[in-house]
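Read the structure below first, then the notes.
The other protein chains are all here in position, but one chain of the complex has been omitted.
Moving on to subunit A:
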Amino acid sequence: MTFTLDEISILCVYSAMAVYAIAFIAYAIDLARRSVAATRAVDEAKVPVAVGASAVGSTEGAARPANRAGAAASVVYGRSPALRVGVAMTVVAWLLHLTADVLRGLAAGRVPWANMYEFALTGTLIITTVFLVVLLLVKQDLRFLGTFVTGLVLVLLGVATVNFYVSVVPLPPALQSVWLVIHVFVASSSVGFFALGFALSVVQLLQSRRESVAETAKAVKQNFLATLPDSITLENLAYRVNIIGFILWTFTLMAGAIWAEKAWGRYWGWDTKEVWTFIIWVIFAGYIHARATRGWRGSRSAWLAIIGFSAVLFNFTVVNLFFKGLHAYSGL
């Protein structure tokens, strides 16, 4: 029995999903262990835990002035086997995912992002890629975001294979352009960054709530958040990730306009997808302004980042599938 490239690609997608699921479980176990460690740290509050070799958040905690001692301070969280398994499995899943994507492209004889299924396949690959690259480059330990990243990728891949799958078909004339390669790829990349920014902003909000509670209360029930970086660090990281996403999004919008001029005879026509691309751009422009506005930095700007990524997901799913417009390339 022989398989076509596309069939092998799908087998790789399923394998990747299985491995992502294992990684997700490992990350979840790690979060649970963090809660245990945090609670234990409260119990042994008087004994400083000085193990921390590559301790999560310990650098931040140590660098901070001691005025916020006690409940709000970071808890040193040592080595975590579950976390290591999680990252290792993510890398394995990423390799399978990459293979699936490349094979799909070879099967189609073009870039693998020309319909809804392929956008999802490539977009999720980029989300994982951005996550792994950020793990390598950022000095803070952000592996705790693995639960979110693998969870999101798993859900999106599941939806894509079950609901969006279409077999390989040739490109319609409107998509036969070098801008397909550029515009769609850059759009998917910015989604990868916005996704990570979203996760950081959510954790930032949780963390900032914990910190404000801790400042007023004497005893706080500790959870995994105690082992994570403080809300300011999270906010700064979210900002750095989101501005990269914003620049890529700006480019997406412009490349799309150039392509629209070639294919549809006008560079901007308020097509539904153009409208939502514009809305998302304005939301993130608002986010960047909010961060520079007194009274808006912190939680309020985090909410804008969250709304922005929600609009990105809305644009990808609801607008693609249910709104009438010229971007009718879902293949469904």
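In this section, a contact is a pair of C-beta atoms (placed from the backbone, for glycine too) under 8 Å apart; a residue touches a chain by one contact, two chains touch by 3 or more; residues count from 1.
Here is the rule we use: contacts and distances are computed from a predicted model.
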*Looking at UniProt, which of "Thiazole synthase", "Amino acid ABC transporter ATP-binding protein", "Cytochrome c biogenesis protein ResB" or "Potassium-transporting ATPase KdpC subunit" names the chain that isn't shown?*
"Cytochrome c biogenesis protein ResB"
*Among A:Tyr77, A:Trp94, A:Phe224 or A:Trp276, which residue is in touch with the absent chain?*
A:Trp276
*asked:* For the chain left out of this view, which of A:Val92, A:Leu132, A:Ala257 or A:Leu313 touches it?
replied: A:Ala257
*Sort through A:Leu132, A:Leu206, A:Ile247 or A:Leu313 and give me the one touching the missing partner chain.*
A:Ile247
_Contact with the hidden chain (one of A:Trp94, A:Phe131 or A:Tyr239)_ = A:Tyr239
*For subunit A, which residues lie in contact with the unshown chain of the complex?*
166-170, 172-174, 176-177, 236, 239-240, 243, 246-247, 250-251, 254, 257-259, 261-272, 275-276, 278-279, 282-283, 285-286, 289-297, 304, 319, 323-326
